[in-house]
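Dropping the structure in here first, questions after.
Just one protein chain is left out here, and the rest sit where they should.
Naming follows writing order (A and B), and every chain is counted from residue 1.
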Amino acid sequence: MEEKEKMTLVVFSGELDKALAAFILAITGASMGMEVSMFFTFWGLNIIKKNEGRIKGEGLMRKMLGVMNRGGSKRLKLSKLNMFGLGTWMMKRLMKESNYPTIEQFITMAHQMGVRLIPCSTTCGIMGLEREAFRSEVEDLAGAAYFLNEARQSKVSLFI
Amino acid sequence: MEEKEKMTLVVFSGELDKALAAFILAITGASMGMEVSMFFTFWGLNIIKKNEGRIKGEGLMRKMLGVMNRGGSKRLKLSKLNMFGLGTWMMKRLMKESNYPTIEQFITMAHQMGVRLIPCSTTCGIMGLEREAFRSEVEDLAGAAYFLNEARQSKVSLFI
Partner (left out) sequence: MEEKEKMTLVVFSGELDKALAAFILAITGASMGMEVSMFFTFWGLNIIKKNEGRIKGEGLMRKMLGVMNRGGSKRLKLSKLNMFGLGTWMMKRLMKESNYPTIEQFITMAHQMGVRLIPCSTTCGIMGLEREAFRSEVEDLAGAAYFLNEARQSKVSLFI
């Protein structure tokens, strides 16, 4: 049996536009028969947080960080032209008009197509996030060594 | 005949500094004999828009987006230290003093050296941009599958 070609994405950014780019690439790769892994780290973790999760965290600072950095696929903003939410709202409208999936739907699609969604254990440690902060589609936390081992076997690795 | 090594760049960002980095890499790669493709997506599309283009777009929102997100190689700003234009102006002066090409000139040079400039059809769809919104050096629109197929054959792929 021939092995599948791999693609590995580091999703560092947590903005709507970068999340879109990441999921479009991931889903396209999966539909071309590639084995796709997405490693979410730093602000990228916001994309795969539960939308309705309660804010937790050991210590006052992690709680504060949890409030300021709430996350969830429905709370993402554009990196440019956010304009107090107007730009983000417009982009979502334009995507809907063009019959584009929302990030919420992209996550489900990606998961169903076998794309692996993996939170970075290192940044989860710093930010005080555990597995239960994330949606059900997400796998167990894994570290940088796990990512690099995937990346070195991949035809395409990108840092988004 | 030996095949050329490939390099593929996704240009997601539309800022002066990132555009510079992208074109320096592309032109260096081409001068080393690599076959270079640049895929412009999201804000990166601004780099290859016509400078003097009329603003078009179906519907009010795409027209508004066209105004706010005007684009064109001469309208790019720094991602840091823009300071209402002062930082950008300084960077352009410093580049001129150091005999560096402008982005305008970089685009011409890249095109003449065989670098392929390709707008992402997916984001063009969302933003309501057609081929005629872009400069003459630019190729026809192509999608994520086309990009990934190039990237998986490339020695170097970067997301900028």
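The rule is short, and it goes like this: contacts are C-beta pairs under 8 Å (C-beta built on N, C-alpha and C of every residue); 3 or more make two chains touch, one makes a residue touch a chain.
Note that the coordinates shown come from a computational prediction; the quantities given were computed from them, not determined experimentally.
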Residues of subunit A in contact with the chain that isn't shown? 10, 12, 14, 41-43, 59, 61-62, 64-65, 68-69, 122, 125-128, 143-145, 147-149, 151-152, 154, 157-159
In the full complex, which bits of subunit B touch the chain not displayed? Write them out. 5, 7, 17-18, 20-21, 24-25, 28-29, 31-32, 34, 79-81, 83, 87, 90-91, 93-95, 97-98, 100, 155-160
